[in-house]
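Left out: one protein chain. Kept in place: all the others.
What follows is chain A.
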Amino acid sequence: MVIFLTKTHQFPKGGLCSPPRERIEKKRKAALTGGGQLRIAAQHKRGKLTARERLELLLDPDSFVECDMFVEHRCSDFGMEADHNKYPGDSVVTGQGRINGRLVYVFSQDFTVFGGSLSGAHAQKVCKIMDQAMMVGAPVIGLNDSGGARIQEGVESLAGYADIFLRNVMASGVVPQISLIMGPCAGGAVYSPALTDFTFMVKDTSYLFITGPDVVKSVTNEDVTQEELGGAKTHTTVSGVAHRAFENDVDALLNLRDFFNFLPLSNKDPAPVTECHDPRDRPVPGLDTIVPFESTKAYDMLDIVHGVLDEREFFEIMPNYAKNIVVGFARMNGRTVGIVGNQPKVASGCLDINSSVKGARFVRFCDAFNIPIITFVDVPGFLPGTAQEYGGIIRHGAKLLYAFAEATIPKITVITRKAYGGAYDVMSSKHLRGDVNYAWPSAEVAVMGAKGAVQIIFRGKENQAEAEAEYVEKFANPFPAAVRGFVDDIIQPSTTRKRICRDLEVLASKKQTNPWKKHANIPL
(Lines give C-alpha, C1' and ligand atoms only; values in the text may rest on other atoms or scores of the structure.)
Protein backbone atom coordinates (compact mmCIF):
# COMPACT_ATOMS: atom_id res chain seq x y z
CA MET A 1 0.00 0.00 0.00
CA VAL A 2 1.23 3.50 -0.81
CA ILE A 3 0.51 6.26 1.58
CA PHE A 4 0.46 9.77 0.23
CA LEU A 5 1.51 12.33 2.71
CA THR A 6 0.09 15.76 2.06
CA LYS A 7 0.98 19.04 3.63
CA THR A 8 -1.63 20.22 6.03
CA HIS A 9 -1.15 23.87 5.15
CA GLN A 10 -2.77 23.17 1.80
CA PHE A 11 -6.10 22.83 3.62
CA PRO A 12 -8.20 25.43 5.37
CA LYS A 13 -7.45 26.07 8.97
CA GLY A 14 -8.66 23.34 11.27
CA GLY A 15 -8.18 20.64 8.69
CA LEU A 16 -10.38 19.14 6.01
CA CYS A 17 -11.66 16.43 8.37
CA SER A 18 -13.32 18.89 10.66
CA PRO A 19 -16.77 19.37 9.15
CA PRO A 20 -17.38 15.65 8.45
CA ARG A 21 -16.12 14.72 11.91
CA GLU A 22 -18.59 17.10 13.44
CA ARG A 23 -21.29 15.62 11.30
CA ILE A 24 -20.23 12.13 12.28
CA GLU A 25 -20.36 12.99 15.94
CA LYS A 26 -23.69 14.70 15.51
CA LYS A 27 -25.17 11.74 13.66
CA ARG A 28 -23.71 9.29 16.14
CA LYS A 29 -25.18 11.23 19.00
CA ALA A 30 -28.53 11.35 17.26
CA ALA A 31 -28.39 7.61 16.65
CA LEU A 32 -27.72 6.96 20.32
CA THR A 33 -30.78 8.94 21.39
CA GLY A 34 -33.11 7.30 18.86
CA GLY A 35 -36.43 9.10 18.73
CA GLY A 36 -35.31 11.69 21.27
CA GLN A 37 -35.62 12.24 25.01
CA LEU A 38 -39.38 12.78 24.99
CA ARG A 39 -40.08 9.48 23.32
CA ILE A 40 -37.53 7.73 25.54
CA ALA A 41 -39.35 9.07 28.59
CA ALA A 42 -42.64 7.84 27.13
CA GLN A 43 -41.09 4.41 26.55
CA HIS A 44 -39.93 4.29 30.17
CA LYS A 45 -43.34 5.37 31.33
CA ARG A 46 -44.84 2.36 29.61
CA GLY A 47 -42.53 0.23 31.75
CA LYS A 48 -40.30 -0.56 28.79
CA LEU A 49 -36.60 -0.05 28.22
CA THR A 50 -35.18 1.52 25.10
CA ALA A 51 -33.69 -0.57 22.33
CA ARG A 52 -30.18 0.30 23.43
CA GLU A 53 -30.77 -0.22 27.14
CA ARG A 54 -32.06 -3.67 26.30
CA LEU A 55 -28.94 -4.56 24.38
CA GLU A 56 -26.76 -3.21 27.14
CA LEU A 57 -28.43 -5.51 29.63
CA LEU A 58 -28.55 -8.51 27.33
CA LEU A 59 -24.91 -8.42 26.29
CA ASP A 60 -21.67 -8.54 28.25
CA PRO A 61 -20.43 -5.08 29.27
CA ASP A 62 -18.72 -3.23 26.38
CA SER A 63 -19.13 -6.17 24.04
CA PHE A 64 -21.68 -4.68 21.64
CA VAL A 65 -20.36 -3.79 18.21
CA GLU A 66 -22.93 -1.84 16.28
CA CYS A 67 -23.50 -2.10 12.58
CA ASP A 68 -25.27 0.34 10.24
CA MET A 69 -25.61 3.15 12.71
CA PHE A 70 -25.80 5.64 9.85
CA VAL A 71 -28.38 3.91 7.73
CA GLU A 72 -31.44 6.07 7.07
CA HIS A 73 -34.75 5.30 5.49
CA ARG A 74 -35.17 6.13 1.80
CA CYS A 75 -38.80 7.13 1.72
CA SER A 76 -39.55 10.35 -0.11
CA ASP A 77 -43.32 10.45 0.17
CA PHE A 78 -45.63 12.12 2.67
CA GLY A 79 -42.91 14.47 3.84
CA MET A 80 -40.77 11.62 5.09
CA GLU A 81 -37.85 12.99 3.14
CA ALA A 82 -37.63 15.98 5.50
CA ASP A 83 -34.54 16.12 7.67
CA HIS A 84 -36.47 16.01 10.91
CA ASN A 85 -38.02 12.74 9.75
CA LYS A 86 -34.67 11.06 9.30
CA TYR A 87 -33.07 9.22 12.17
CA PRO A 88 -29.60 7.76 11.82
CA GLY A 89 -29.92 4.02 12.23
CA ASP A 90 -33.65 4.23 11.54
CA SER A 91 -35.96 2.21 13.78
CA VAL A 92 -33.68 -0.69 14.66
CA VAL A 93 -30.31 -1.15 16.36
CA THR A 94 -28.26 -4.03 14.97
CA GLY A 95 -24.89 -5.58 15.57
CA GLN A 96 -23.12 -8.33 17.42
CA GLY A 97 -21.90 -8.84 20.93
CA ARG A 98 -21.26 -11.49 23.51
CA ILE A 99 -23.23 -13.28 26.19
CA ASN A 100 -20.88 -14.73 28.77
CA GLY A 101 -18.16 -14.44 26.18
CA ARG A 102 -20.04 -16.25 23.41
CA LEU A 103 -20.84 -14.53 20.13
CA VAL A 104 -24.39 -13.53 19.28
CA TYR A 105 -25.95 -11.35 16.59
CA VAL A 106 -28.71 -9.08 17.74
CA PHE A 107 -31.28 -6.66 16.49
CA SER A 108 -33.36 -4.50 18.75
CA GLN A 109 -36.31 -2.60 17.31
CA ASP A 110 -36.54 0.99 18.48
CA PHE A 111 -40.09 1.95 19.33
CA THR A 112 -39.06 5.58 19.79
CA VAL A 113 -38.38 5.93 16.06
CA PHE A 114 -41.62 5.76 14.04
CA GLY A 115 -42.99 3.29 16.58
CA GLY A 116 -40.31 0.82 15.59
CA SER A 117 -42.06 0.37 12.24
CA LEU A 118 -40.33 -1.65 9.58
CA SER A 119 -38.92 0.29 6.64
CA GLY A 120 -36.89 -1.05 3.78
CA ALA A 121 -33.76 0.19 5.52
CA HIS A 122 -34.79 -1.42 8.80
CA ALA A 123 -35.27 -4.77 7.06
CA GLN A 124 -31.99 -4.41 5.22
CA LYS A 125 -30.14 -3.90 8.51
CA VAL A 126 -31.72 -6.96 10.05
CA CYS A 127 -30.98 -9.06 6.98
CA LYS A 128 -27.36 -7.99 7.02
CA ILE A 129 -26.67 -9.28 10.50
CA MET A 130 -28.64 -12.46 9.85
CA ASP A 131 -26.53 -13.19 6.79
CA GLN A 132 -23.38 -12.65 8.81
CA ALA A 133 -24.62 -14.76 11.69
CA MET A 134 -25.16 -17.68 9.32
CA MET A 135 -21.74 -17.25 7.78
CA VAL A 136 -19.86 -17.23 11.07
CA GLY A 137 -22.21 -19.61 12.84
CA ALA A 138 -23.65 -17.60 15.71
CA PRO A 139 -27.21 -17.34 17.05
CA VAL A 140 -29.52 -14.44 16.26
CA ILE A 141 -31.57 -12.78 18.96
CA GLY A 142 -34.29 -10.36 17.92
CA LEU A 143 -35.82 -7.97 20.43
CA ASN A 144 -39.18 -7.08 18.89
CA ASP A 145 -40.94 -3.83 19.67
CA SER A 146 -42.55 -2.56 16.52
CA GLY A 147 -45.88 -1.13 15.45
CA GLY A 148 -45.69 -3.00 12.15
CA ALA A 149 -45.05 -2.03 8.55
CA ARG A 150 -43.91 1.52 7.70
CA ILE A 151 -47.09 2.43 5.85
CA GLN A 152 -45.46 5.38 4.10
CA GLU A 153 -43.11 2.98 2.34
CA GLY A 154 -45.85 0.66 1.09
CA VAL A 155 -44.67 -2.43 -0.70
CA GLU A 156 -41.04 -1.67 0.16
CA SER A 157 -41.90 -2.49 3.74
CA LEU A 158 -43.67 -5.69 2.76
CA ALA A 159 -40.65 -6.70 0.74
CA GLY A 160 -38.56 -6.08 3.81
CA TYR A 161 -40.65 -8.50 5.85
CA ALA A 162 -40.33 -11.15 3.21
CA ASP A 163 -36.58 -10.67 3.06
CA ILE A 164 -36.42 -11.32 6.77
CA PHE A 165 -38.77 -14.30 6.58
CA LEU A 166 -36.59 -15.87 3.91
CA ARG A 167 -33.53 -15.48 6.09
CA ASN A 168 -35.39 -16.87 9.10
CA VAL A 169 -36.13 -19.94 7.04
CA MET A 170 -32.62 -20.23 5.65
CA ALA A 171 -31.11 -19.86 9.12
CA SER A 172 -33.52 -22.37 10.60
CA GLY A 173 -31.52 -25.35 11.75
CA VAL A 174 -28.25 -23.56 11.00
CA VAL A 175 -28.04 -21.16 13.95
CA PRO A 176 -30.42 -20.87 16.89
CA GLN A 177 -32.87 -17.98 16.45
CA ILE A 178 -34.62 -16.45 19.42
CA SER A 179 -37.31 -13.76 19.46
CA LEU A 180 -38.15 -11.79 22.54
CA ILE A 181 -41.35 -9.83 22.11
CA MET A 182 -41.06 -6.67 24.21
CA GLY A 183 -43.82 -4.53 22.79
CA PRO A 184 -46.37 -4.77 20.02
CA CYS A 185 -45.77 -7.15 17.16
CA ALA A 186 -48.70 -7.28 14.81
CA GLY A 187 -49.66 -8.09 11.26
CA GLY A 188 -47.05 -9.60 8.98
CA ALA A 189 -44.40 -8.91 11.59
CA VAL A 190 -45.58 -11.85 13.70
CA TYR A 191 -44.28 -14.36 11.20
CA SER A 192 -40.66 -13.65 11.86
CA PRO A 193 -40.92 -14.68 15.54
CA ALA A 194 -43.11 -17.59 14.47
CA LEU A 195 -40.33 -18.86 12.21
CA THR A 196 -37.64 -18.60 14.87
CA ASP A 197 -36.84 -21.41 17.27
CA PHE A 198 -38.07 -19.73 20.44
CA THR A 199 -40.47 -16.89 21.10
CA PHE A 200 -40.48 -15.33 24.54
CA MET A 201 -42.74 -12.54 25.71
CA VAL A 202 -42.84 -9.90 28.41
CA LYS A 203 -45.98 -9.95 30.55
CA ASP A 204 -48.36 -7.01 30.30
CA THR A 205 -46.27 -5.05 27.79
CA SER A 206 -46.06 -7.28 24.74
CA TYR A 207 -48.65 -8.38 22.18
CA LEU A 208 -48.64 -10.66 19.21
CA PHE A 209 -51.55 -10.83 16.80
CA ILE A 210 -52.37 -10.93 13.11
CA THR A 211 -54.95 -8.17 13.54
CA GLY A 212 -55.70 -6.01 16.55
CA PRO A 213 -58.94 -5.82 18.54
CA ASP A 214 -60.44 -3.10 16.30
CA VAL A 215 -60.18 -5.15 13.15
CA VAL A 216 -61.43 -8.20 15.01
CA LYS A 217 -64.47 -6.22 16.09
CA SER A 218 -65.23 -5.01 12.57
CA VAL A 219 -64.78 -8.42 10.96
CA THR A 220 -66.15 -10.92 13.44
CA ASN A 221 -67.94 -8.57 15.83
CA GLU A 222 -65.99 -10.06 18.75
CA ASP A 223 -65.16 -7.84 21.69
CA VAL A 224 -61.70 -8.64 22.91
CA THR A 225 -58.93 -6.72 24.63
CA GLN A 226 -55.35 -6.56 23.37
CA GLU A 227 -54.24 -8.63 26.34
CA GLU A 228 -56.87 -11.32 25.77
CA LEU A 229 -56.26 -11.44 22.06
CA GLY A 230 -52.49 -11.58 22.01
CA GLY A 231 -50.99 -10.99 25.43
CA ALA A 232 -48.34 -13.13 27.04
CA LYS A 233 -50.88 -15.19 28.95
CA THR A 234 -52.87 -16.03 25.86
CA HIS A 235 -49.86 -17.15 23.89
CA THR A 236 -48.19 -19.12 26.66
CA THR A 237 -51.32 -20.92 27.84
CA VAL A 238 -53.89 -21.03 25.04
CA SER A 239 -52.31 -20.69 21.63
CA GLY A 240 -48.86 -22.09 22.27
CA VAL A 241 -47.35 -19.38 20.06
CA ALA A 242 -44.90 -18.22 22.73
CA HIS A 243 -42.62 -20.48 24.72
CA ARG A 244 -42.36 -18.53 27.93
CA ALA A 245 -43.28 -15.19 29.44
CA PHE A 246 -41.30 -13.08 31.88
CA GLU A 247 -42.30 -10.45 34.39
CA ASN A 248 -40.70 -7.39 32.78
CA ASP A 249 -37.92 -6.28 30.47
CA VAL A 250 -35.13 -6.72 33.02
CA ASP A 251 -36.37 -10.12 34.11
CA ALA A 252 -36.75 -11.23 30.50
CA LEU A 253 -33.28 -10.12 29.41
CA LEU A 254 -31.55 -11.67 32.41
CA ASN A 255 -33.39 -14.92 31.79
CA LEU A 256 -32.48 -14.77 28.14
CA ARG A 257 -28.80 -14.58 29.10
CA ASP A 258 -29.29 -17.66 31.22
CA PHE A 259 -31.15 -19.46 28.45
CA PHE A 260 -28.41 -18.62 25.94
CA ASN A 261 -25.92 -20.59 28.05
CA PHE A 262 -27.76 -23.79 27.16
CA LEU A 263 -27.47 -23.35 23.40
CA PRO A 264 -24.73 -24.30 20.99
CA LEU A 265 -23.73 -21.47 18.68
CA SER A 266 -24.63 -23.34 15.52
CA ASN A 267 -25.46 -26.74 14.10
CA LYS A 268 -21.71 -27.38 13.75
CA ASP A 269 -21.18 -26.83 17.46
CA PRO A 270 -21.57 -29.55 20.06
CA ALA A 271 -23.92 -28.96 23.01
CA PRO A 272 -22.05 -26.68 25.41
CA VAL A 273 -20.48 -28.11 28.55
CA THR A 274 -20.02 -26.00 31.66
CA GLU A 275 -18.36 -26.60 34.99
CA CYS A 276 -20.47 -28.92 37.12
CA HIS A 277 -20.39 -29.11 40.90
CA ASP A 278 -23.21 -31.59 41.27
CA PRO A 279 -21.62 -35.06 41.55
CA ARG A 280 -22.39 -37.01 38.39
CA ASP A 281 -22.87 -40.21 40.37
CA ARG A 282 -25.12 -38.62 42.98
CA PRO A 283 -27.80 -41.09 44.05
CA VAL A 284 -31.33 -39.71 44.13
CA PRO A 285 -33.05 -41.70 46.90
CA GLY A 286 -36.34 -39.89 46.47
CA LEU A 287 -36.82 -41.50 43.07
CA ASP A 288 -37.12 -44.95 44.58
CA THR A 289 -40.37 -43.97 46.19
CA ILE A 290 -41.89 -41.51 43.76
CA VAL A 291 -43.98 -43.76 41.57
CA PRO A 292 -47.19 -44.64 43.41
CA PHE A 293 -48.19 -48.25 43.66
CA GLU A 294 -51.61 -47.76 42.08
CA SER A 295 -51.12 -47.13 38.42
CA THR A 296 -54.03 -44.71 38.36
CA LYS A 297 -52.46 -42.39 40.92
CA ALA A 298 -50.67 -39.32 39.67
CA TYR A 299 -47.28 -37.94 40.61
CA ASP A 300 -45.29 -35.00 39.40
CA MET A 301 -42.87 -35.84 36.60
CA LEU A 302 -41.00 -32.64 37.43
CA ASP A 303 -39.97 -34.23 40.74
CA ILE A 304 -38.13 -36.88 38.75
CA VAL A 305 -36.71 -34.38 36.28
CA HIS A 306 -35.47 -32.03 39.00
CA GLY A 307 -34.01 -34.87 41.00
CA VAL A 308 -31.92 -36.15 38.12
CA LEU A 309 -30.60 -32.86 36.74
CA ASP A 310 -27.57 -30.84 37.76
CA GLU A 311 -28.57 -28.65 40.69
CA ARG A 312 -32.27 -29.27 40.03
CA GLU A 313 -32.02 -26.54 37.40
CA PHE A 314 -34.53 -26.87 34.57
CA PHE A 315 -35.33 -24.25 31.97
CA GLU A 316 -38.79 -25.35 31.04
CA ILE A 317 -40.14 -24.53 27.59
CA MET A 318 -43.90 -23.87 27.40
CA PRO A 319 -44.49 -24.63 31.08
CA ASN A 320 -48.13 -23.56 30.90
CA TYR A 321 -49.18 -25.00 27.56
CA ALA A 322 -50.09 -28.65 26.93
CA LYS A 323 -48.94 -29.44 30.42
CA ASN A 324 -49.37 -33.17 29.89
CA ILE A 325 -45.91 -33.14 28.36
CA VAL A 326 -42.90 -31.49 29.94
CA VAL A 327 -40.06 -30.21 27.77
CA GLY A 328 -37.07 -28.04 28.48
CA PHE A 329 -33.34 -27.64 28.77
CA ALA A 330 -31.08 -28.70 31.58
CA ARG A 331 -27.60 -30.00 32.18
CA MET A 332 -26.25 -33.39 33.07
CA ASN A 333 -22.71 -33.33 34.37
CA GLY A 334 -22.43 -29.85 32.87
CA ARG A 335 -23.60 -30.85 29.36
CA THR A 336 -26.75 -29.34 27.88
CA VAL A 337 -29.54 -31.86 27.39
CA GLY A 338 -33.13 -31.64 26.24
CA ILE A 339 -35.72 -33.20 28.53
CA VAL A 340 -39.02 -34.63 27.35
CA GLY A 341 -41.36 -36.21 29.87
CA ASN A 342 -44.98 -37.23 30.06
CA GLN A 343 -46.69 -35.52 32.99
CA PRO A 344 -48.98 -37.96 34.82
CA LYS A 345 -50.30 -35.06 36.90
CA VAL A 346 -52.09 -33.53 33.92
CA ALA A 347 -54.57 -35.58 31.88
CA SER A 348 -52.74 -38.70 33.06
CA GLY A 349 -49.82 -37.71 30.87
CA CYS A 350 -51.62 -38.78 27.69
CA LEU A 351 -50.54 -37.58 24.27
CA ASP A 352 -52.99 -35.27 22.57
CA ILE A 353 -52.74 -32.84 19.67
CA ASN A 354 -51.14 -29.99 21.57
CA SER A 355 -48.68 -32.07 23.57
CA SER A 356 -47.58 -33.96 20.46
CA VAL A 357 -46.86 -30.76 18.57
CA LYS A 358 -45.13 -29.20 21.57
CA GLY A 359 -42.96 -32.27 22.02
CA ALA A 360 -42.21 -32.64 18.32
CA ARG A 361 -40.96 -29.09 17.83
CA PHE A 362 -38.73 -29.35 20.87
CA VAL A 363 -37.24 -32.67 19.79
CA ARG A 364 -36.52 -31.29 16.33
CA PHE A 365 -34.74 -28.27 17.79
CA CYS A 366 -32.54 -30.50 19.92
CA ASP A 367 -31.78 -32.75 16.95
CA ALA A 368 -30.91 -29.79 14.76
CA PHE A 369 -28.47 -28.46 17.34
CA ASN A 370 -26.80 -31.61 18.65
CA ILE A 371 -28.47 -31.55 22.04
CA PRO A 372 -28.98 -35.05 23.47
CA ILE A 373 -32.53 -35.89 24.49
CA ILE A 374 -33.56 -37.66 27.66
CA THR A 375 -37.12 -38.92 27.61
CA PHE A 376 -39.05 -39.92 30.71
CA VAL A 377 -42.01 -42.07 29.77
CA ASP A 378 -45.23 -42.54 31.68
CA VAL A 379 -47.88 -42.49 28.99
CA PRO A 380 -51.25 -44.23 28.99
CA GLY A 381 -51.71 -43.64 25.24
CA PHE A 382 -53.19 -41.09 22.91
CA LEU A 383 -56.24 -39.20 24.11
CA PRO A 384 -59.40 -40.70 22.57
CA GLY A 385 -62.53 -38.79 21.52
CA THR A 386 -64.12 -36.90 18.68
CA ALA A 387 -62.46 -33.61 19.59
CA GLN A 388 -59.06 -35.21 19.10
CA GLU A 389 -59.95 -37.28 16.04
CA TYR A 390 -61.65 -34.37 14.29
CA GLY A 391 -58.75 -32.17 15.20
CA GLY A 392 -56.41 -34.59 13.48
CA ILE A 393 -54.63 -36.33 16.32
CA ILE A 394 -53.42 -38.89 13.79
CA ARG A 395 -51.66 -36.23 11.78
CA HIS A 396 -50.37 -34.34 14.83
CA GLY A 397 -49.40 -37.39 16.83
CA ALA A 398 -47.38 -38.46 13.81
CA LYS A 399 -45.26 -35.33 14.19
CA LEU A 400 -43.87 -36.44 17.52
CA LEU A 401 -43.32 -39.93 16.18
CA TYR A 402 -41.56 -38.46 13.16
CA ALA A 403 -39.40 -36.14 15.25
CA PHE A 404 -38.16 -38.90 17.54
CA ALA A 405 -37.61 -41.27 14.64
CA GLU A 406 -35.56 -38.92 12.47
CA ALA A 407 -33.45 -37.59 15.37
CA THR A 408 -29.84 -38.72 15.26
CA ILE A 409 -28.62 -37.10 18.46
CA PRO A 410 -28.02 -39.29 21.55
CA LYS A 411 -31.40 -40.49 22.79
CA ILE A 412 -31.81 -41.89 26.27
CA THR A 413 -35.19 -43.12 27.44
CA VAL A 414 -36.38 -44.00 30.93
CA ILE A 415 -39.75 -45.72 31.29
CA THR A 416 -40.90 -44.83 34.78
CA ARG A 417 -44.32 -46.45 34.68
CA LYS A 418 -46.81 -46.78 31.85
CA ALA A 419 -45.73 -47.16 28.26
CA TYR A 420 -48.92 -48.23 26.59
CA GLY A 421 -49.83 -48.83 22.98
CA GLY A 422 -48.72 -46.62 20.12
CA ALA A 423 -47.61 -43.99 22.57
CA TYR A 424 -44.94 -46.41 23.80
CA ASP A 425 -43.55 -46.59 20.27
CA VAL A 426 -43.63 -42.83 19.91
CA MET A 427 -41.82 -41.92 23.11
CA SER A 428 -38.25 -42.46 21.92
CA SER A 429 -38.58 -46.21 21.99
CA LYS A 430 -35.80 -48.65 21.07
CA HIS A 431 -37.54 -49.17 17.75
CA LEU A 432 -37.09 -45.50 16.85
CA ARG A 433 -33.33 -45.78 17.36
CA GLY A 434 -33.28 -45.02 21.08
CA ASP A 435 -29.63 -45.43 22.10
CA VAL A 436 -30.19 -46.38 25.71
CA ASN A 437 -33.61 -47.40 26.95
CA TYR A 438 -34.12 -48.07 30.62
CA ALA A 439 -37.11 -49.30 32.57
CA TRP A 440 -37.71 -48.69 36.23
CA PRO A 441 -39.04 -51.66 38.20
CA SER A 442 -42.45 -49.96 38.13
CA ALA A 443 -42.54 -49.93 34.31
CA GLU A 444 -45.43 -51.51 32.47
CA VAL A 445 -44.84 -51.84 28.75
CA ALA A 446 -48.04 -53.18 27.20
CA VAL A 447 -50.59 -52.63 24.50
CA MET A 448 -53.00 -51.20 27.03
CA GLY A 449 -53.96 -51.20 30.69
CA ALA A 450 -55.03 -54.47 32.28
CA LYS A 451 -58.72 -53.71 32.49
CA GLY A 452 -59.16 -52.84 28.81
CA ALA A 453 -56.98 -55.68 27.65
CA VAL A 454 -58.88 -58.27 29.67
CA GLN A 455 -62.18 -57.06 28.28
CA ILE A 456 -60.90 -57.81 24.80
CA ILE A 457 -58.93 -61.00 25.37
CA PHE A 458 -61.40 -62.62 27.72
CA ARG A 459 -64.63 -61.21 26.35
CA GLY A 460 -67.56 -62.91 28.03
CA LYS A 461 -65.38 -64.78 30.48
CA GLU A 462 -66.90 -65.04 33.94
CA ASN A 463 -64.03 -64.22 36.17
CA GLN A 464 -62.71 -60.92 34.86
CA ALA A 465 -60.84 -60.14 38.06
CA GLU A 466 -58.82 -63.33 37.82
CA ALA A 467 -58.05 -62.69 34.17
CA GLU A 468 -57.00 -59.18 35.05
CA ALA A 469 -54.61 -60.46 37.68
CA GLU A 470 -53.14 -62.84 35.14
CA TYR A 471 -52.65 -60.02 32.66
CA VAL A 472 -51.04 -57.83 35.27
CA GLU A 473 -48.69 -60.65 36.22
CA LYS A 474 -47.76 -61.17 32.56
CA PHE A 475 -47.59 -57.67 31.18
CA ALA A 476 -47.76 -54.97 33.83
CA ASN A 477 -44.03 -55.16 34.49
CA PRO A 478 -40.81 -54.46 32.64
CA PHE A 479 -40.02 -58.07 31.75
CA PRO A 480 -41.86 -58.50 28.43
CA ALA A 481 -39.87 -55.56 27.06
CA ALA A 482 -36.62 -56.51 28.78
CA VAL A 483 -36.53 -60.13 27.57
CA ARG A 484 -36.88 -58.90 24.02
CA GLY A 485 -34.16 -56.32 24.40
CA PHE A 486 -36.58 -53.43 23.92
CA VAL A 487 -35.23 -51.98 27.10
CA ASP A 488 -31.52 -52.38 27.75
CA ASP A 489 -31.74 -52.66 31.49
CA ILE A 490 -34.08 -52.47 34.44
CA ILE A 491 -32.52 -49.95 36.78
CA GLN A 492 -32.97 -48.84 40.35
CA PRO A 493 -34.58 -45.39 40.08
CA SER A 494 -32.12 -43.81 42.51
CA THR A 495 -29.26 -44.64 40.12
CA THR A 496 -30.89 -42.91 37.14
CA ARG A 497 -28.69 -39.82 37.26
CA LYS A 498 -25.51 -41.83 37.43
CA ARG A 499 -26.54 -44.03 34.53
CA ILE A 500 -27.57 -41.14 32.31
CA CYS A 501 -24.39 -39.16 33.00
CA ARG A 502 -22.30 -42.17 32.04
CA ASP A 503 -24.32 -42.84 28.90
CA LEU A 504 -24.04 -39.25 27.77
CA GLU A 505 -20.29 -39.43 27.98
CA VAL A 506 -20.23 -42.58 25.90
CA LEU A 507 -22.70 -41.23 23.37
CA ALA A 508 -20.89 -37.91 22.96
CA SER A 509 -19.11 -39.34 19.93
CA LYS A 510 -22.23 -40.90 18.43
CA LYS A 511 -22.44 -40.58 14.65
CA GLN A 512 -25.56 -41.43 12.76
CA THR A 513 -26.92 -40.10 9.49
CA ASN A 514 -30.21 -40.34 7.69
CA PRO A 515 -30.38 -41.15 3.97
CA TRP A 516 -29.79 -38.26 1.58
CA LYS A 517 -32.92 -36.32 0.82
CA LYS A 518 -33.75 -32.82 -0.38
CA HIS A 519 -35.67 -32.45 2.80
CA ALA A 520 -37.89 -34.79 4.72
CA ASN A 521 -41.66 -34.49 4.60
CA ILE A 522 -42.90 -34.23 8.15
CA PRO A 523 -46.71 -34.52 8.32
CA LEU A 524 -47.47 -30.83 8.89
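Heads up, the rule we're going with is that a residue touches a chain if its C-beta (ideal position, glycine included) is under 8 Å from a C-beta of that chain, and two chains touch if they have at least 3 such contacts; residues count from 1.
Assume contacts and distances are computed from a predicted model.
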Hidden subunit of the complex - UniProt protein name among "Protein TRANSPORT INHIBITOR RESPONSE 1 isoform X1", "Integrator complex subunit 11", "Propionyl-CoA carboxylase alpha chain, mitochondrial" or "Small ribosomal subunit protein uS9m": "Propionyl-CoA carboxylase alpha chain, mitochondrial"
Residue in contact with the excluded chain [from A:Glu228, A:Glu311 or A:Asp489]: A:Glu311
Sole residue of A:Asp278, A:Glu316, A:Glu406 or A:Glu505 that reaches the chain not shown, by the stated touch rule: A:Asp278
Candidates A:Ala31, A:Leu49 or A:Cys366 - the one touching the absent chain: A:Leu49
Residue touching the undisplayed chain, where the options are A:Ile290, A:Ile393 or A:Ala407: A:Ile290
Residue touching the undisplayed chain, where the options are A:Asp303, A:Glu406 or A:Glu505: A:Asp303
For chain A, the residues touching the chain missing from this view: 44, 46-49, 53, 56-57, 61, 100-102, 204-205, 246-251, 254-255, 257-259, 261, 272, 274-279, 285-294, 300, 303, 306-307, 310-312, 442
